[in-house]
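Omission of a single protein chain aside, the complex is shown with its protein chains in their original locations.
Naming follows writing order (A and B), and every chain is counted from residue 1.
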Amino acid sequence: MTMLRVRDLTVRFGGIVALDRVSLDLNRGEILGLIGPNGAGKTTLFNCISGVVRPDTGSIYFDNHSLTYAPVHERARLGVARTFQNLQLWGSMTVEENLIVPMDALGRRNTFSDALYLPFSGYAERASRARARAILHVLDLDPYARTLAGDLPAGIQRRVELARALAMRPRLVLLDEPAAGLDAQETAHLAEVLHAVRQRFHVSMLLVDHDMSLVMRVCDYVYVLDFGKMLAKGEPSAIRNDPKVIAAYLGEESKKLPGDIQTIAAAKKDERPLLEVSKVAAGYGGLEVIRDINLTVRPGEVVACIGANGAGKTTTLRAISGMIHPRAGRVMFAGKDVTGSTAERISKLGLIHIPEGRGLFPNLSVEDTLRLVSNTAGREVDISPAFKLFSRLRERRHQLVGTLSGGEQQMVALARAILSQPRLVMIDEMSQGLAPTVVRQLFEIIRVFRDEGIAVLLVEQFVESALDVADRAYVFEHGTIGLSGPAVELRSDRKLVAGSYLGSAVDAAAIASGNGNGHHADPALMEIVSVRVPAKVKRALEQRAETENRPAGAVVVELLEKVDDQ
Amino acid sequence: MAAFAAYTIIGLSLGGIFSLAALGIVLIYRTTGVLNFAHGAMGMFSTFIAWQVFYGWSHPFWPGWLSTFLAVLAGLIFAAGMGLFLEFAVFRWVRSREPVVKAVITIGVLLALQSAASLIWKNNQYHLPIYLAPQQWVWVVPVADVPIGANSIAIIVVALALAFGLGAFLRYTSFGRAMRAVSDSPTSASLWGVPVGKVGAVSWMLGSLVAALAAILITPFINFDTTSLTLLIIDALAAALIGGLVSLPLTVLGGFILGLLETYPTIWIQSIGFPRLVALVVILAVLIVRNPRGFSVAAK
Partner (left out) sequence: MTSRLMFRVLGALVAFALLARIPVGFDVGFKFDAALAVIWAFGLLSLVLLTGYVGQISLCQATFAGVGAYTAGMMVSSVHVDYLVAVIAGVVVAFALGVIVGLPALRLRGITLAIVTLGIALVFDRYIFQDHAFEWFTGGTGGWRVGQATMFGLRMDSSTHLMAAYLVLLALFCLVALLLVNLHESGAGRRFRAIRDSELAAATMGVNLTRYKLLAFGMSAAIAGMGGSFYPLVAGSVSPQPFWLFTSLQFAAIAVLMGVRYVPAAALGGAFMAFVPDVLTRYGHGTFMGHAYEISYDWFQIAVGVLLIVQLIALPDGVWGDLRSRVRHARSAAGAVGGRRVKVA
C-alpha cells in the first residue's frame, strides 16, 4: 500500500541541519501535500527524493527499491517524475519534442540508427509523437505542440512541465510549487487539472506549494515541515485548524492590546508620501509575478506587507529598490521618479533595502561591514552607535559576518540601516529562520526606526508581530494587493488574514471531492502491523475499516487499547 | 643535495611567478565574474612594451638601472591602460551575460593580443630577457653551496610582497573594503550603493598590472617569446584553482607548490612539455577533490 517510504532522513549543509530525521509515507493513488514556512526544508526533502541532493542518513524506498543512492536517471526508470519550480523546460525545443525526450530516453533507441534514419527509428518516432499529442490533448495544450517551449508564457510552461513528467509514464509525480506565479483563477484551474491527471494517468503525486488554497483543494493528506522537522500531519481540514501550524505560519498570537500605536498612525495622515508606487508590474523572464501594485509610504510611517509566499511581496520590494526593472507603472521616491533606475543610485537617495537572506557579505568582518557605510555615505561615519544599540555586535566586531548566527546577521543589517540615516528602510522577511525570542528583539528595533523618524516598509511572514509594530498594512494575494488598511483593523480580523495564508476561502465542497481516495492510516503504525500481523488478520482489519468508513490505523489503535484495558 | 637545493630555488622562483599571475586572475574573477584566459597574453604584451623600451629605445649612455626602471614603468603603465580599456570597451557591455560567454570573449582577446605581438615582435624567436637586477649579482648560500641569482630573490620577494600588499590593500583601505564587498556579492553591493562598475574597472587595472609584473619577472627563466608567456595561463589557472578562484593566500601557496612540483621532475626528465602535464594533473586533482559544484554554482 505504501508506495514511497521515507525514513529518518537527515541532511546537513555545513553546520545547518536542513532536515532532521524526517519520515513520510505516500500511498498509491494519493495526492500528498508538503507544506511549511520558508526555509523549513521542503525543497531539500523534495530534492532528496528526486536525487538532486544526497541525504546524510536515512532511507528512501519506492516500491521496494531503495532510492537513497540511486542515480537520477535510474529513478526516472523506476517511475518517479518531477517538475521544477524554476521551469526547467528545454527552451529551444518544441513542446512536442519536450514530451518525446523522456519517452525515448526510457525506451531503447540507437543513436546511429537515428542518424541514418532507419525504418525502425521512424516507426518509434511516429509512435512517440502520437502519444505526445494524446497527453497534450488531455492537458489542453494541443495548440502549443509546435511552439518552442521557451517562448511560452510561464503559466503554460508549468502545464507543459506537468505534461513532460507524465510523458515518462510515471507512477509518482513530484510537483515543485506548480502554482508559483499563477493567479487565483489559474490556481483553481490547476487544481482541476491535477484531479483530471490522477483520474486519467493513475499517478500518485507529492505536492510542495506555498499556495495553501491549492494544497487544501487537491491533497488527500498533508505533512507540515518546520525548521527541518515534521511539525504535523493530517487531513487538510485538520491541518488548517491546527494551532501549531497556524503559529508556524503566522507567529504566536500576541496578548498585547493596541492602544498607543493608533494615535501615532493618526498623526501621520496628511503628509506627502515619501514612496509612491503606482500600477507597477514586474517579473522574471517570461514570468510576470506582480501586476497593478499601488502602494504608498509616508515619512516616518511603518508599513507592513503581508500575504502568502509567492504572492509577490519580495518582487515588489525588488522593483522599488532597482534590483529588477518594473515592466509597467511608476515608482516615486522622495519626489523623484526612480522607475528603472539602478540599485546603486536609488540607495544613494536614502532608500535601504535589506533583502531576503539579509544581503550581507559573508567574508567581511562585522566592523568592516559597518565601515562600508562610510564608503557609500560619502562621509566618515562613526560606527559606535551601532554597538551601543546591539551590544552583542561589539563582542563580535572582528568576526566574519558569515560565521554569525542568523539573528546576529540581521542585527548587522539593521545596524547598517541605522548608521546610514536613510529616509526609508525596506526589510524583507526579517524573522526568517529565526527563533521567536530573537524575532521579538528585532521587532523592538523597528520601534527605534520609528522614533528616529525613519519610515519602514516591512515584508513579514509573522503577521502578528508585523501588525503589532505597523501603522498600516497591505495584504498581497496572487501578485496583487488584495486588502489594505490600518494595522489595528487587520489585527482584529485575524480570520481574514489567516484566510489569505491558509486558504480558508476555498469552499468545503472542493475539499470533499478531492478526498475521495483518502483512507489514511498512521503510517508508522501500519508498518508495524504489516510486519507483525498475519495476512488474515490484516485483511479483517481492512474490511472492518472499510465498513466503518474510518482509517485502518484507527481500528488498530482501538483494538490495541482494548487489549491494554483487559 | 646541492642540486636539490638549486632546483628548490628555481621552483620557488617559478612558483612566485605562478602566484603573481594567478593573483591577477583571482582578483578579476572575483570582482567581475570574468575568468580571464587572456591573462598570460595581457602580461606578455605589456612585457614586450617593456622589452621594447629596454632594448629598443633606451639610450646607450643611460645607466642600466634607469633603462630598467623606465622599461618596467612603461610596461606597467601600458598594462594599467590595457586593463581599463578592456573593461570599458568590452566587458562593461557583457556584464549580465553568462560566465562562459565572458570567458570565450577573453579567448578572442587572447588571439588578438597574441597575434598583434607576434606581428610586431615576431613569433618563435628568442628575445633577450629583461633583468631587474644585474645578472652577475649572485649570492651563494654558505652551507649548501648553492648560488642564488638576485633575479630569483627579486621574484620571490615581489610575489610575496605583492600578495601581502594586495591583501593589505583589500583589508585595510576603504576601496579595498568595497572590492571585497563586490567580490562577496555584487547584488548586495549594488544595494548598499557600492560603485560596482568602478570596482570592476580598478580590478581589471590591478589584475593587468600584476599580470605584467609576473611576465616581466619571468623572462630570465624561460624561453622568452610571445607564445611561452601567453601559455603561462595554464599554470596560473592551476594555481588559481588551488585557491578555489577565491582565496588569495591559498592561491599564492598553490603557486609555490605548483612551481616546486613542476621543477623537481626536471632533475630526472629533460623536457619542456612535462611541466604542462604536471599542471594538468594538478588542475584535475583540484577539481575532483574540491566538489566542483561549489564554484560552478558560484560561477552561475
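In this section, a residue touches a chain if its C-beta (ideal position, glycine included) is under 8 Å from a C-beta of that chain, and two chains touch if they have at least 3 such contacts.
Model, not experiment: these values are computed from the prediction.
K.L.:
Thinking of the complex as a whole, which visible chains are touched by the chain that is not shown?
P.N.:
Listed by label, the shown chains it touches are A, B.
K.L.:
Which of A:91, A:273 or A:406 sits in contact with the chain that's absent?
P.N.:
A:91
K.L.:
Among B:107, B:128, B:161 or B:267, which residue is in touch with the absent chain?
P.N.:
Of these options, the touching residue for the absent chain is B:107.
K.L.:
If the missing chain were put back, which residues of chain A would it touch?
P.N.:
50-52, 71-73, 75-77, 81-82, 84, 88-93, 97, 100-102, 104-106, 109-111, 114-117, 121-122, 124-126, 128, 164-165, 168
K.L.:
Even though one chain is hidden, which residues of chain B still touch it in the full complex?
P.N.:
Those residues of chain B that touch the unshown chain are 35, 37, 90, 93-94, 97-101, 103-105, 107-116, 118-119, 123, 227, 231, 233-234, 237-238, 241, 269-274, 276-277, 279-280, 283-284, 287-288, 292, 295-296, 299-300.
In this text, only the chains that are shown with their structure count from here on.
K.L.:
Round to the nearest whole Å and give the separation of the Cα centres of chain A and chain B.
P.N.:
The answer is 46 Å.
K.L.:
Along chain A, where are the residues that touch chain B in the complex?
P.N.:
Contact set of chain A toward chain B: 321, 323, 342-344, 347-348, 352-353, 355, 359-364, 368, 371-372, 374-376, 416.
K.L.:
Quick check: in the complex, which residue numbers of chain B touch chain A?
P.N.:
Counting only chain B, the residues touching chain A are 174-175, 177-178, 180-181, 184-185, 187-196.
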